[in-house]
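Shown here: the complex without one of its protein chains, the others still in place.
By written order: A and B. Residues from 1 in each chain.
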Amino acid sequence: MYGPLARRSLILVAAILAAGFVLPLCVPVYFLYLANVLMMYAVLAIGLDLLLGWSGQFAFAHIAFFGIGIYGTALFDLRLGLPFVIGMPLAAALAGLIGWIIAIPSTRLRTVYLALATYAFAECAQWAFRTFDRITGGPDGLRIRPANVLGYATGTDPAALPVVAAILCLMLLATLYLMRSRLGRHFAAIRDSEHVAAACGIAVKRTKIAGFVLSAIYAGVAGGMYTLYESFVNPDVLGVAQLVLVLTMVVVGGPGSILGVLLGVVLIGLLPEVLRAAPRGLLVWQEFFYGAILVLAVMFMPRGLWGVIEERLRARPTASRRAPSSTSSASLRSEATQP
Amino acid sequence: MRSLKRLHHVLIGAALLALAVAPARAADPGLTDNEITIGLFGPLSGPLIGYGLDPLNAAKMLYEEANRQGGIQGRKIKLVVEDDKCTPNDLVAVVKKLTTVDKVFLLHGGSCTAAVAAAQDFVNREKIPMVMLNAAGDNAVFPPTPYVFGSFQATQRVYGSALASFAAQQLKAKRAAIIVHDDDYGNANLKTAKAVLERAGVQVVAEERIPPNISDITAPMLKVRAAKPDVILSGAYPAPAVLIAQKYAEYGMTDIPLLQATQGIPSPSTFAKNVGNPDALKNFYHTWSFTDIGDAAIHDKYIKLYKSYYPDREPTAFFVTGLPSAFMVIAALEKAGKELTRESFVKALEQTRVKPDVMAGELAFGPNRRDALRDVIVVRFDGVKQTVMPGVYTWNGTDGM
Partner (left out) sequence: MSSLLLMQAVASGIVTGCVYALVALSLVIIYKSTDVVNFAGGELVMLGAYVGLLALTFFTLPYVTMIGLSVVIVFAVGALFERVALNTITGRRYAAHADLVPLVVATVGLGYLLKGIVRVVPYTEEVRRLPPLIAGPPLFFGDVILQRQDLAIVAVTIVVMLALTLFFTFTRAGKALRATSQNPRAAALIGIPVRRMRMAAWGLSSAIAALAGILLAPKLLMTPDMGTVVMLAFAAAIIGGFTSLPGCVIGGIVLGVVQNLVGVLLSPQAIAVTPFFVIMVVLLLRPQGLLGEALAPKKV
């Protein structure tokens, strides 16, 4: 995990990029739409995992930064005429900035209070998007103009997919790099034990804040991706249900590992679509189903589905050599101690 | 001999080549000589299932009736049914699936305006006609776009206008209080009501915009009471509508007529039971788009039809809201005739006018009009009996725009 980038990680990234260019040529728009949505969720979920799985912080503000990303990118284009390549990074930076402002007081709080405070912030943000309708269009929603990426017009699913895939690949590479950097190691350290980390000379508070900011930036980028293939946004997309969905993806897939999160995104993201084929009498059971999955996953798969798969792979006698500090204790961790 | 054989081969080759490169007769997807495939969707699960399940069943029922009577111009209707949960994400996914995977001829569905608005661009780009189920549809029909048709039980603009007109003309009110939600429905309703009231010389003394999931109605009602209105207009959803009626009775305001838009009473009998206080409804009126409320024969006819198709389900009164859009689709398909294409269907929709026996007003579109119904009636409801008030209230097309 540490050390030079594993070849298979690069192959994965290349495969995603290739899919982004090849799929639009041979697959109906519906599946391209699903691909766009899943890739966007991947960035969103990895961002949440940075905070939840990597740094062990139980923060729920993610969805607010997602909103800043969507509305920011769309409004920079609509009101200020800023093209996507400027507007999106700007919106992501804005999300990061607000993340920083929120992080400073929040990192003082213990796990559950942090959860509540960040949840409250997310609700306040949704309310703000709904109320300041002169800027955001309010509940009537905002029509998003098809983005123009360096002269290439997106706006339809086939046109957007290559760009969306490219952005996902960039973010994946960034994450892989982050995992190997000093900051990444600091995240893991404070997740396992803040006291020990502090004793080793790690600036705990600053690391936590960095986690917040980075996670917010990821959410902002995901918001920008949203504007590439959707034509409309309204504040309902920033609600609790969305947050729980992303949380489920991380928890079920495998917190603390990129592959796990991607697995969770694919499974949970495709689940509603797969359920469309279910007999109609079963449709009304969906919510129950989701709740049960969440409870069961957290009960029996502490490291997610990916953790289970990894264990199976490792149990095989001819298991491939693994890097020494792999995620053997990558279960979701709370801050065990104050402050 | 040999050269003739060769010529023979060349001619056959040329003919085959010509056949291969000639464009196939481009029939629209979802259309064969004996079948029309319609993608039907609405909320079949989730919190808004009450707005979608029975109406969708009602629409389905009308299609199956049409099939039973021989189909439309010799074609039977085949349905692909999907659940859109009334959320933008799901509705867009369902629409894209129906269009590009199931390849339906036309889309028929949507009970929530915001969700429908999210799919608008795609539908217009793909040039596939979409007819809403029972969504009010304000944001998706104003401004009108070529392929999206809707508002079969009237837009919020129509309700706002109707309530305001009734208050001004019939109740001769001079001071009005308006309570709406701070969402897209509320905005449209409020703007239109105010325009009509202003024109009629009625003063708006209180304007309360409340959250859709409000649980304590004390503060807004206190302010309304303090403003001393002589009529109260409400565009609230089912739960807050009950709270408003209860609170207004609690505060002794029942001499003031209370006018409620349709979305708050999908089921009048349940509404009355929830309010639980006959005194609260002694001056209660609401809009309605259908004649079943005043005509027992029509009411029984459709209930019986519904029960014959769905014997295990007791429908809410709201099921009738699924009927008009299906009536319209069938009528337009008939009008487009045997040479049916998506374009001819769109043209037919623009030219068809129908007034089924269950509707209080005429359903019509036009080259620049995509909202089907602009007339509603007002009904007085005392908790037990519905009394249709005289007059049909028509929105003039400009108020609230």
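General observations
Definition applied: contacts are C-beta pairs under 8 Å (C-beta built on N, C-alpha and C of every residue); 3 or more make two chains touch, one makes a residue touch a chain.
Since we're looking at a predicted model, the values are computed, not measured.
Shown chains touched by the undisplayed chain in the intact complex: A, B.
For the chain missing from the display, the contacting residue among A:33, A:58 or A:71 is A:58, taking the whole complex into account. Of the candidate positions B:47, B:70, B:278 or B:337, contact with the unshown chain belongs to B:47. By the touch rule set out above, chain A reaches the unshown chain at residues 52, 56, 58, 105, 108-113, 115-117, 119-121, 123-124, 127-128, 131, 244, 247, 251, 284-295, 298-300, 302, 329, 331-334, 336-339. Listed by residue number, the positions of chain B touching the unshown chain are 45-47, 49-50, 53, 182, 208-211, 213-216, 218-220, 222-223, 226, 238-239, 242-243, 250-252, 266-267, 270, 273-276, 313, 316.
Going forward, only the chains that are shown with their structure count from here on.
Put simply, the C-alpha centre of chain A and that of chain B have 37 angstrom between them. Listed in rising order, the residues of chain B touching chain A in the complex are 44-46, 49, 81-83, 87-90, 92-94, 96-97, 99-101, 114, 117-118, 120-122, 125, 139, 182-184, 186-187.
Those residues of chain A that touch chain B in the shared complex are 28-31, 33-34, 37, 130-131, 138-141, 143, 155-157, 230-232, 234, 236-237, 272-273, 276, 280, 283-284, 286-287.
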